[in-house]
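Before anything else, here's the structure in question.
For this depiction, one protein chain was excluded, whereas all remaining protein chains were kept in their positions.
This part shows chain A:
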């Protein structure tokens, strides 16, 4: 237990002098007054915005203003407005959700009376009353409840993702305080640990009436839990608001940026540096020119007032050039990137193939800024329950006395589609049957009806050997409350086959066997634990026979059978292997008849052992061990932990795409490994599966070291003669399947992981884990999930994606570069924390391989082109500088400069950025290797950037010098001067627009109608606007603004001008075509090859399927499938939990919304300290 900064004192309500920590939370950022200044302040913290503001200020200085101010202010205002509107909308919703949570009602005991109070008014030290199915408002110390012994049931799904119910118990002295009058007199003091984020630990002491009572987690109800099956309970608020474990546990929300974003920012900085360099060069040029030439030219053009030296003139010209060259980093870049991402997000939202009809949920891109990173994912961290699996257990098969039941009787093969299945078995004979239960093999029911004693015993065992509680609301309407879904499935199966578990008391179990009520005397429950991996009951039948029924893991149980079972064991083992091969969770069932005398003796010893003061556990275990021996095998059950649809296929395809998948689950090792097998992450082809379960640092280190050594040895021995490189190259195109030949897998337990994640071992762990094909971490806490993700992020420099469905995944979802939430289920916290959400794990492949890949491709193409076009555009000024005395004279008309990035060239490249496709979507799935360029960051990196820049500069050189060569001393065909400034400007501008349009045409690989419209439209718009700007009308209105009047019609009527434009276009574009073709011809990318194949196929008009589907490979292995925990057996036997009111269940359906949880969690991010009142571990004292 932690006892940090100082104990925290809680005192009674009587003294209200110190109004302690309130339960109010605040996640919003602005109010109406602060919105504008705060938002603007935040926006100008963006480097880009500040930069443009700075430019704007520069442009307002007349001496250096080489461009009109509106060339900058128009886009800047546009950007600021759009962002502000978006922020305002977001904050509005935050306000709404804050209010919703803070105004929830809860009943607070104030001076002996229960009053309705809003959540935000609940204080530390208050006693509040909770009712069934209510959310717990703050971290409470459970005082008393409606259930006997102060028990109460909670669901902690919002906290840790576990959906099974948990029991909490009030300490005995307070559990008596059942009514408000007694509670009002309660004046205990609690000293406890300071607020922390450990969900499973609590330490404190209650001082009451001169006594000390230790408090543990067992007595606590944490904020975020839901009260279940308990009519009411009272609790004392220990931590409120931001101090609650839920809030403490919520990870920090970071503003996520994509790697492209970061690269872009670096590049923008470089460009800025480049800009400064150009500015300096031109400024020096200006100083020299003014010194040498400008001085003499002063008769015609005297220096500006205040400019007395060439040096100062150079200084001014530096700023002037900064202004006109700023278009190398246009503000429209940021806007366009956002627009493209928004478009991609909409495509994700609109995707019908990511719509789950069953749950009626479409995919949703909740963050619109991360799309291209979906195309670069290298590591996926997946939750298990609810993500890979549906958390539904189905009794699927069984083996009774060497006969296997449960195969679907189907002529079409045993994996028939749902529609082709035969009718399920009809259980109508049994009025108590659960109508939702389905079984497909009628022969089992026939065996029951025929009275097969083995089958009867089999189901009798299932109906007796469990810790399920039953509830009968009305006659025949049974509800089972199982601690684990597995048990529920087994008992339900027995129920439907006519062995209905009806009710239990601490000493009896009543079963309806084929309509006949039989009450068994329950003598003992030998409860489950992780080491025993089995549970048994000892019952006395009405006939007086004592029998032990046992179910457990095959590995354990098969060793404990009576030797006479050998033959049956062999057959059953075969069946077990078969079931395991299908990824089913198996259990072996056995029984043993006990002699009355033996039992008496054993029971006596058990009684003594359980009373023993020391080594109780060991003595009990030994006794259990003794009795569970020489059992008779009954059979085996196989439960299907239903995977989500298409999980194995998705994992296979993602693995082929070179994405590593790690499963991080809070579940048990066995369950996790089992799922690993059933979703084909683990296969029997794997050389070895390392299991790390060490409890100490040394053990863990040793285990990791061994695992690494084994892998090294193996690779050394394999390395001879068959190099990995060869294997890679040979498999590159033809069969990508072979590249994933399973090698090693790593399974690590939560407690070992805690050591492995320590600073001195984390690298070791990471290296080992990354060498493995599959990694499964089980029993991990939410925080560990986040730590694992952080670890990979930190050392691997790879893009990580976390996918999960529960509150326990929230921290991991927030930590990973991309967080994906599974939506459409009960909990929505994961979804609210996520960047993307959809309802099926299988959609992940589409999200990554199709949307992600396209987004990345489009974004890269967009960026390349964007930098190219702006360099081509801007660098012309640089060259012109050498001919105009470095005077910062622009080459183009100012309107062209304003509109170039907004109108003339923005839409075609946007259309490409939104719609482009290199290969059709089906091909992305067929050739998962197409995903690789994104992971390797091949399409846009510094090298690509320099190529774009080089191309841009090349274009700008030609763009300037070809017209220069033509225009110098040239005359029009009517004899007038051709080389006037305005004609030159129009010629260069026109050829620039045409060249960049041709270039975008070359870059666009997918010409939809929209692309056509935008490309041709932009050209048309250019000419339309050109003629409009040069028209008489505008000039008449604003003669000083529209000086180019008549220029377009006069210049563009010259054949020489058009020949110049044509020549420039040809010279700029042809080398690009040549290089592209040669690259395609000599070093084709996989996507080129795929595309070319399409073309060839279309010509041949033949159709082929290219990729083999992943076959279902049976794996021989068995697993143990209990997912519940120890302890219920004891509760049952003690009878503590026997009085469960039916009322507790009635309100179950009406679950309150869980969105406030998200609000709580979000709160941590960004403004961690905006809670209504400051918290702290400082001593606080008040009296109850």
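Everything below uses one rule, namely that a contact is a pair of C-beta atoms (placed from the backbone, for glycine too) under 8 Å apart; a residue touches a chain by one contact, two chains touch by 3 or more; residues count from 1.
By our rule, contacts and distances are computed from a predicted model.
A.B. asks: For the chain that is missing from this picture, which UniProt protein name fits: "Pre-mRNA-splicing factor SYF1", "Tax1-binding protein 3", "Cell cycle control protein" or "Exosome complex component RRP46"?
C.D. replies: Matching "Pre-mRNA-splicing factor SYF1", "Tax1-binding protein 3", "Cell cycle control protein" or "Exosome complex component RRP46" to the record, the invisible chain is "Cell cycle control protein".
A.B. asks: Among A:269, A:698, A:763 or A:976, single out the residue that touches the unshown chain.
C.D. replies: Here the residue in touch with the unshown chain is A:976.
A.B. asks: If the hidden chain were put back, which of A:659, A:799, A:902 or A:962 would touch it?
C.D. replies: A:962
A.B. asks: Considering the whole complex rather than only what is displayed, give the residues of chain A touching the chain that is not shown.
C.D. replies: 66, 163, 293-294, 296-297, 299-302, 304-305, 320, 346-347, 349-353, 355, 357, 360-362, 391-393, 434, 436, 479-482, 484-485, 488-489, 492, 733, 826, 854, 883-885, 887-889, 915, 917, 921, 962, 964-985, 1005-1011, 1032, 1035-1036, 1039-1040, 1043, 1045-1047, 1049-1050, 1054-1056, 1059-1060, 1063, 1066-1067, 1070, 1073-1074, 1076-1078, 1080-1084, 1088-1093, 1095-1096, 1104, 1106, 1145, 1148-1149, 1151
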